[in-house]
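One protein chain omitted, others in place.
So, subunit A:
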């Protein structure tokens, strides 16, 4: 799995950090998303996908990578 974030779209709702703190963080000054892990391990995939769906401003993109999606 390959994760991308678009900081210009982010509205800092915080769902991603609340769901997958291993992969997402928020910038201190404005709460904007920071990506900690572009290729998270498989056990986090489901929560990452959920975070992408819940993101109110569609700032998280998830792409399949190689055989492991």
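FYI, a contact is a pair of C-beta atoms (placed from the backbone, for glycine too) under 8 Å apart; a residue touches a chain by one contact, two chains touch by 3 or more; residues count from 1.
The working rule: contacts and distances are computed from a predicted model.
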{"item": "Protein name (UniProt record) of the chain left out of view, among \"Ferrous iron transport protein B\", \"Cytochrome P450\", \"Histidine ABC transporter, ATP-binding protein HisP\" or \"Polymer-forming cytoskeletal protein\"", "value": "\"Cytochrome P450\""}
{"item": "Absent-chain interface as seen on subunit A, which is shown", "value": "11-14, 17-18, 26-32, 53-54, 56-58"}
